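Subset of chains shown; positions unchanged.
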Amino acid sequence: MKRTLGVCYYPEHWPEDLWPEDAARMVEAGLSWVRIGEFAWSRLEPSPGNLQLDWLDRAIKVLGNAGLKVILGTPTATPPRWMADKHPDMFARDAGGHVRGFGSRRHYCFSHQGYRAESRRITEILAKRYGANPHVAAWQTDNEYGCHDTVLSYSDAALAGFRDWLSQKYQSPDALNRAWGNIFWSMEYASFDEIGLPNLTVTEPNPAHVMDFRRYSSDQVVAFNRDQTEILRRHTDAPLIHNYMGRVTEFDHFDVGADLDIASWDSYPLGFLEDRMEDSDAHKRSFAQQGDPDFQAFHHDLYRAVGRGRWWIMEQQPGPVNWAPVNPAPLPGMCRLWAWEAFAHGAETVCYFRWRQAPFAQEQMHAGLLRPDSVAAPALGEAADVAREIAAMPDVGTVEAKVALIFDYPSNWAWEVQPQGSAFSYFRLVFETYRTLRSLGLDIDVVAPSGVLQRHKLVLAPGVFSGAQIPDDCRVILGPRCNSKTPDFKINASPIPGVTVSHVESFRADMPRALPDGGAMIHWQEHLETTLPVHETSAIGEAVLVGGRAMYLAAWLDFEALRRVFRTQCEACGITTVDLPEGLRLRRTQTHQFVFNYGRDPVSWRGQNIAPAGVYWTEL
Amino acid sequence: MKRTLGVCYYPEHWPEDLWPEDAARMVEAGLSWVRIGEFAWSRLEPSPGNLQLDWLDRAIKVLGNAGLKVILGTPTATPPRWMADKHPDMFARDAGGHVRGFGSRRHYCFSHQGYRAESRRITEILAKRYGANPHVAAWQTDNEYGCHDTVLSYSDAALAGFRDWLSQKYQSPDALNRAWGNIFWSMEYASFDEIGLPNLTVTEPNPAHVMDFRRYSSDQVVAFNRDQTEILRRHTDAPLIHNYMGRVTEFDHFDVGADLDIASWDSYPLGFLEDRMEDSDAHKRSFAQQGDPDFQAFHHDLYRAVGRGRWWIMEQQPGPVNWAPVNPAPLPGMCRLWAWEAFAHGAETVCYFRWRQAPFAQEQMHAGLLRPDSVAAPALGEAADVAREIAAMPDVGTVEAKVALIFDYPSNWAWEVQPQGSAFSYFRLVFETYRTLRSLGLDIDVVAPSGVLQRHKLVLAPGVFSGAQIPDDCRVILGPRCNSKTPDFKINASPIPGVTVSHVESFRADMPRALPDGGAMIHWQEHLETTLPVHETSAIGEAVLVGGRAMYLAAWLDFEALRRVFRTQCEACGITTVDLPEGLRLRRTQTHQFVFNYGRDPVSWRGQNIAPAGVYWTEL
């Protein structure tokens, strides 16, 4: 695979006579790909059945003839206003019961069968017309599933669908009652039609009830996407892609990804830092114009797994965005650094979002590669720099990481359903594990529970709620809170053979429990009974890390303790670690080692002085 | 009365062949009581009219034959799912108008007459069948009235009931208009049918309107409970009990208690510390695994009054719970200490909640005396220790306290309706008074406004909104904010003869007003005109404490100032005080003095070294 660049473009936003000039400038900047169409339904079908595709024909032709490859999006994330008259109940409802109506985007409920049919209809129309178009080299389904909290819907359509899903899963109400433990508070059902959605209850609903609703909701996203992929497959051989988001965990991306050829995601490092991370103000100040050093890398590694090795960035932040609490500009060089971090993690393509800043509507304050007046914005030059650099290093050869970190979407749902301590976040637990590993200079594969490979010498499995396996032939650390439940959301006290959890504690964030060898347990501690060797004990002698090749970690550890444990375990299985300076990060490909400086100051490392936003690489 | 222990048990959760073993182990641990049945309606009546009581017959028999006394609960806190079809409008509505539906517990509106009839029906069925059963030695009505904010409901049933209640109270709309001062903003009503519930108004509703709604809502709890007690009385001579909660103040417990024989409450010291106390993080850190040293004691003294001398703990925390922001384990020994603190306050029985941790449904992370795998949890041993200790000291002889502190539920409603300063909490005002008294080593009676006895030499009446009397023959301190209103929620400026409040101020929490003799006024100050002697003045010479035998305190005092005032007043009426070290608390019975160490460190006191969680007693 070759490394390439691209951009997102909205021909429907601009006069047609500007298209050729735009296309020429894209090519001139070294871009290969252009994504179009995903919000254009109201122009493709201005009224029901009134198809107006000529303009799209022409746009594809102009772009394609200029030498660009087109990624064509299905427009289902923005159904036109007339759809709401055709399907008045197509909208999602929030947990408070309010309809989430027309006027922005993603205004549909995944469970609504009428809208599902509309989605298939427009997909088929586009697939038939463009499936064999030589310029259309890839397809994108919908846009950013789950963005704006749109996976969970409490609509009538969701209620009907959920009951049907439960009846298929459990076959009888009694089986469901037993599985959920409904006897607990006389919550037993005599019929599937008696079951409600788990919102608006007096106090918390049964966690098993909520967990099944989370599974059901994820399945609807999978089904919605599959509707489109099945149609597209019949008409095109081009690869099918969806553009996921950062830290959207409400549906199982591995399940959606199984129906697609390439995973892609939309990477907004500065917006995510302010909007989706719990880190301290001090941390956010340190990286305010660079983004967190690990947040993007984590998603790169995650989506590489979702794409079974093939992944892109479909939208790359090019300057200030419009949607975070504050929206500063990236440091000069970051739009280059972010692209190279992605390539170093195996990205085939990085597309910037968007070509020209739109001076109107919701995202008018979101930068593009061009300003609204068509003058080049700073990121255009950085993109052109990257284009030149990848011309000299075109091949994507992804390193075979020795460390694997399991990420499991259902575990995220489980601990949102039952955190037990207000600070317990599954995403956060996994991310802190990732950050610590990466601070040791490691390359990491983020994998589904079933994704561990022979090459993985060390596997981390924090917080997998149920069914985590112990892989053969590798060192594995499970826990904390791993395998603590059955699939039915009941307590399972034996996470690995030889270990019994007698009881668990969550505790105040301001009461860390110091460990004798440094660092501390934070938030969470399980008390173990074990016959296994103990590697780490608490200040009062409790087992904290136990086991042989398969180990169990009984607590959430802070950075210092986790780093110490990981260093020791890496050493034990022959993995080399380094102590990286603050803000510096490494990543290898099959052929090169890359060094990235996310700090605001130059860093000296192994004889190299690396500027802020600097990228430095050497051949391996 | 003898001191006894017990436990809460759910035979419907476990295989029937486990019951005899469970019963035997309970007896072996020294337990005398077992509470059952309160959440079992869906098994007692799986479909309307289809009664299935045989299993309960057998459970009672197994437990009783083992030597246990059964407390049988009416199951009305968890109506089965079919009830919602029979009475689709039975649910409460929250202040935003949302239905609080099926799926957890307490899903009924106290005002709903249809559900009230169902409650009577099932109560009568159980009363008839078990009223004379020799093993059923006590009854519990419903479960935790008011838990999960369920007293206030804005349903249609509540609206109809409220209008009827108002028509009976006021007889004519004009009388109501005059009482409420509805002329104020043209809020006058021509008919009772025009009156709405006091939610969803543009700005605050009339406080008199809200206050009557609070009274009405409390009355519905009383009526609901009385429905059951009237039936039970016809069929049983066993004592009737309800299990109240900590810091639930939405209904008048004295009113409910008047229809019962014994008050009990559910004591969760660690959960309450984190979930229901406004204290500083530093305070919460100090007592994170012990619970606040005074919160339980306050409720013990309160519910002793509610039970007219007879009171129990129906549910005692046995380990980590599942519902607070963080859920640590108690320090070793606390499950013993908490029981002894209760006994020292006159509890007849302490029941731990629950026998065996249920591995399923909402409370699966809530500890029991047994783990889900039936292994003894730490609290079982502590319970057995207590059982042995009370065998040596069986008699409950409650000390005759000399200090009384008035707690008045309507006052709590009044100041929630009209706090006037955001920090003004009636509960908090009373609790800080209690805490200060107890820090002086005092035994306290918490009493209703009508509950002052001859033996009380010093009476405290902070914040009683209306109608607080000055008892004969004792020293009494009223205020702040005492008698500041008429029953109609109008200003009364003369709280005691000789004192006029010219105006009041609430002020910033970060602007305490220092007192010349130490300590400060916080949150609240009334400006007095008085002909009475002045005992305490502000830095600028305002009267802060005035009066003779009956005194008026014009401000909310901080701990230091309050302690100084109380020390002086105790001395004046011959009550001995001591300066207790941080975390140490005293309590006397008729025969013994108990010392409790709530601190994390050992404390030396009067020659004794008392360990953390230590209990030490001496004969008087």
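Here are some notes:
Each chain carries a letter (A and B) given by its place in the written order, and its residues are counted from 1.
What we mean here is this: a contact is a pair of C-beta atoms (placed from the backbone, for glycine too) under 8 Å apart; a residue touches a chain by one contact, two chains touch by 3 or more.
Here the structure is a predicted model, which is why all the values come from computation and not from measurement.
Every protein chain here shares one sequence; 2 sit in place, and the complete assembly counts 3 copies in total.
What we mean here is this: only the chains that are shown with their structure count from here on.
Centroids built from CA atoms put subunit B at 47 Å from subunit A. Within the complex formed with subunit A, the subunit B residues making contact are 12-13, 39-43, 46-47, 75, 78-82, 85, 92, 96, 98-107, 147-148, 150, 274, 281, 284-285, 288, 319-320, 322, 325-329, 357-365, 367, 371-373, 375, 377. Every residue of subunit A that touches subunit B in the complex is listed here, in rising order: 96-97, 180-190, 194, 196, 198, 200-209, 418, 420-423, 488-491, 493, 500, 502-508, 510-511, 527.
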